[in-house]
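So that we are looking at the same thing, I have put the structure below in structure tokens.
Only one protein chain is missing from this complex, and each of the others stays in its spot.
Letters A and B name the chains as they come in the text, with residue numbers starting at 1 for each one.
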Amino acid sequence: MIGVNFWERLQRLDRRVIFILIAAVVAIPLIWPPRPKLQISPPTQKVFDYIEKLPPGSVVALCFDYGPSSAPELDPMAYAILRQCLTKGVKVIVMTLDITGKQMKSHALNRVVAQLEQEGVKPVAGDDYLDLPYQPGYTAVVLGMGEDVHKVFPIGTAGGKTQPIGTWPLMDRVHTMRDLSLVVDLASSNTPTMWVLYGASRFGVKVAAGVTAVMVMDYYPFLQSKQLVGLLGGMKGAAEYEQLLKKPGLGMSGMGGQKWGHLVIIAFVVVGNIGYFASRRAARRAAGAAEVG
Amino acid sequence: MPPAPPAQAFGPEATIIGIWIGALLTLAIYSFLYRDNPIYKLAEHVFVGVSAGYYVGVTFWDTVVPKVWQPLFDPFAVGRDRPDLLVIPPALLGLLIFTRFFPRASWLARMPICFVIGAGAGAAIPAAVQGLVMKHVSSTMLPLYVHDDTHKTVAAGLVGGAQNLLLIVGVISVLCYFYFSKPHKGVLGAGARFGIWLLMVAFGATFGNTVMARISLLIGRLRFLHEDWGPMVGLGPQMARGPSAQPWRFAVAGLLLLALFGVLAWHERRTGGRPTSTETEE
Partner (left out) sequence: MRRTLPLTITFLAGLVMFAQFFVPHKLSQDALTYMTDWMRIIGAFALVLGIGSLIQRHTGRIRQRHPDAAFSAVALLCFLGMVVLGIGWKTEEGSPFDWGFTYVFMPLDATMFSVLAFFMASAAYRTFRARTPEATLLLVASLALMFGRIPLQRALDPHLAGVAEWIMTWPATAAKRGILLGVALGSMAMSLRLLLGIERSHLGTGKE
């Protein structure tokens, strides 16, 4: 029979033991990554279906509003969406409203283009994809795009070359935000709200969002009100998207660590509560015995 | 995640050096999990300096040069045939920001701040009304019996209606909770009570998602250490296939870890095991 002292000692467990346990259960699946079959959530399915239905020649803006601290959750989404668009002839503009997103978008675009070229898909720089520079101002940038994209972004980069924006063939199709078929905002801050308020509400552009898991609940009301066409949430959203694309990647390979990390934390919470109630019951018994005495 | 291409200015060895630096900085930050120590402080200050320098570099080339310098002094570079003089007023307003360092003229620094705040506030009002208030209130007006392609039977229609009712009553209840102009008694009190329960469900859902987010970040770093740095020290993905053919790499990893523990132990002896100001007692 486990005594109350055991539970009290367990509640005072050194936090470094907890740290080591968490590190171990998350690290081990990285060595032998599983390939689970995931239940696709409706918000993820909506994003996938919307892009899948876009005709070739449509232009999608992929906005990298995150930095390295959110890359493990949002990079897999970016790679999957870039791959889906470029393989089906949908043109992609990558941009960012976040100063740390500048390198993230360039890295992601160049990496996916290089992978596709190795697979025989050869997207044309400046016609199938274009990289627009970072501009500060958040709402100012979104509002400006609603009037004249060329004025907001004076230059564009593709295939290692930077030129005035009007010289790129892709930008012949895009003069205002209304010329975009979809804006996908991958964000670790509240930029999707800005895109919805200043883009969707004002200029009628369709917006989808990929956000970190911390923020996903904040955007469910926008899903329900149909201000967002779909929503990808965290690493699981990325893994679901990879499953739909039938191209497992970083999202899918992280699900093993997710599973065991979650189960360990659930165990911590349960054990912590059992110990709490056991201690409380013992304290009440002791108080009752003291009263009688 | 595969490593980024090497810096062209330095050659391919730059990638190897870069991965080593990234790994050592990662381990330096993680040393904080044991306790605050000089290695962590060093990495922390490197982060402060590098991130500030990053912001300056990016802003210079992506805003100052194409939006201010080139439109005025090199208009052909931005597709114009003559200088854009309308860039001068905001540039002057921006320069006024620096008057805050001169006490007698510091009031001028308010101009650009007021311009930005005023413009932002003016843009926010119609956006908030249209995109947040009106849209979300109208989206809460839902039918109590649903009949569409996904709700074809009476039972399904009633279930859909019940869910809609939960949403309607839930939104009103939460707004009741946040209404502090009257005491929470009677109907308002009951509504506020239900609102608290729904808020607890929402916060629980947020916590559940937060766990996923934090573990994702940890997976990202461990993946870097395992896949990018690991092969350099014999601890990479090849581990799953059997013992390393170059056991000296294990030795390098072991020596590094010993060095890290040595510094931590020295710091522990020096401070006598006392918690520093950045640590909290649990």
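What we mean here is this: a residue touches a chain if its C-beta (ideal position, glycine included) is under 8 Å from a C-beta of that chain, and two chains touch if they have at least 3 such contacts.
Note that the coordinates shown come from a computational prediction; the quantities given were computed from them, not determined experimentally.
Undergrad: Any idea which of A:Pro33, A:Gly89, A:Pro248 or A:Gly272 touches the chain not displayed?
TA: Only one of A:Pro33, A:Gly89, A:Pro248 or A:Gly272 touches the chain omitted from view, namely A:Gly272.
Undergrad: One chain isn't shown here. Among B:Val68, B:Val146 or B:Met232, which residue touches it?
TA: Once the missing chain is taken into account, the touching residue is B:Val68.
Undergrad: Against the chain that's been left off, what residues of chain A make contact? List them.
TA: Those residues of chain A that touch the unshown chain are 11, 13, 15, 18-19, 22-23, 26, 36-39, 41-42, 67-72, 100, 102-103, 106-107, 110, 135-137, 139-141, 143-144, 146-148, 151-152, 157, 160, 162, 202, 213, 216-218, 220-221, 223-224, 234, 236, 255, 258-259, 261-266, 268-269, 271-273, 276.
Undergrad: List every residue of chain B that touches the chain not included in the displayed model.
TA: Missing-chain contacts on chain B: residues 4-10, 14, 17-19, 21-23, 25-26, 29-30, 32-33, 41-64, 67-68, 86-87, 89-91, 93-95, 97-98, 100-101, 106-107, 110-129, 132-133, 136-137, 140, 163, 166-175, 177-178, 195-212, 214-215, 217-218, 220-221, 224, 282.
Note that in this section only the chains that are shown with their structure count from here on.
Undergrad: Can you compute the centre-to-centre distance for chain A and chain B, using the mean CA position of each chain? Integer Å is fine.
TA: 11
Undergrad: Which residues, counting only chain A, touch chain B once they are in their complex?
TA: 15-16, 19, 22-23, 26-27, 30-32, 69-73, 75, 99-100, 102, 107, 110-111, 133-136, 139, 143, 154-155, 164-167, 196-198, 200-202, 212-214, 216-217, 221, 224-227, 233-236, 250, 253-254, 257-258, 261-262, 265
Undergrad: In the complex of these two chains, what residues of chain B are touching chain A?
TA: 1-2, 4-5, 33-34, 54-55, 58-59, 61-63, 66-67, 70-71, 77-79, 120, 123-124, 127-128, 130-132, 135-136, 138-139, 167, 202, 205-206, 209-213, 215-223, 226-227, 237, 239-240, 282
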